[in-house]
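If you scroll down you'll find the structure; I have some questions about it.
Just one protein chain is left out here, and the rest sit where they should.
Take a look at chain A:
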Amino acid sequence: MKRWIAILAVIAIAAVLPLLLSPTGYWIRVLTFTLLFAAMAQVWNIIGGLANQTSLGHAAFFGIGAYTSTILVLKFGISPWIGMFAGGFLGGIAALIIAVPTMRLQGHYFALATLAFGEVMRVIANVWTSLTGGPVGLSVPFVPPSIAAYSFKQLLPHAYIALIALIIVTVIFEAIRRSAMGYRLRAIKENPAAAEVIGIDTTKVKLQTAVISGVLMAMLGTLYAQVAVFFDPDTVFSAASISIRVALIAILGGVGTAIGPILGALFIIPVEELMNDLFSSGAAGLSQLIFGVILIAVILWRPRGFITVFDSLMARFSNKARS
């Protein structure tokens, strides 16, 4: 009961927050991307946290989603809402294609194989100019603003769409975690041989997880394309600013927990923006350097993620409430 009140309160605050920011301002943009990256990290958390398979190739699905909906709207005038599901479908197929050969790989080898897959997708998008426009990138065409056309004059609706997406993927994550599939994933993570012997189809469960994560990541790619309006292969298929960043957000926040990716995104995205703002006039790369130092400090301070700070705050809070 108390838990639900807390969750509703957080959602209410998140729902009011965009209204307090200037609709044309800079911070609404930061907020939108924070929510979007939190959702992406949550989707990564399904495979990275629940199945314990550290994917460094999620940009592959993200880019597929961004390109699919944008190409459909450009070439056929199909609404991005529908394009989002088409992208999700292709993202799922891509996830299946990469999951089948990499499934047996563990730890670093899985990470490297998925990283390579993301890079291959980036190269393909750069080379297949007739479809993707190549390195020049694509612009989402302007259409008269309407909800059906997923076109808005301001960023405010995008912030709300990102918020709703975050809520949906968080609910999906938590539902999987508590379901039979969640138990099976924990068993596979802790002892794959024993999991098989007690009747878990480890191959099937891993494939299901990879596909769910791939579908959702691709759908979020459409959300990104609609906010960003312009993108190129090196942005949406980026290893550093998509694949590694979403993994980093989830790991820094607390991998395998529903709150972790949200805490991670609330920290990383605004701090990164702030560093860019404060130090962009300095020497080239200074802001990245400072951001990197902050990350290292945070990881040393909380090796198991921000979730541990959150947990101890909650513990203190409930102790106070009791006394």
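We take it that a residue touches a chain if its C-beta (ideal position, glycine included) is under 8 Å from a C-beta of that chain, and two chains touch if they have at least 3 such contacts; residues count from 1.
FYI, contacts and distances are computed from a predicted model.
Enquirer: Name the absent chain as its UniProt record does, using one of the following: "Pyruvate dehydrogenase E1 component subunit beta", "Zn-ribbon domain-containing OB-fold protein", "Fe-S cluster assembly protein SufB" or "ABC transporter ATP-binding protein".
Expert: According to UniProt, the chain not displayed is called "ABC transporter ATP-binding protein".
Enquirer: Looking at the full complex, which residue from A:A187, A:I244 or A:A265 touches the chain that isn't shown here?
Expert: A:A187
Enquirer: Who touches the missing chain here, A:I13, A:A148, A:V197 or A:L300?
Expert: Selected residue, touching the omitted chain: A:V197.
Enquirer: Go through chain A and note every residue touching the omitted chain.
Expert: 178-180, 183-184, 186-187, 190-191, 193-203
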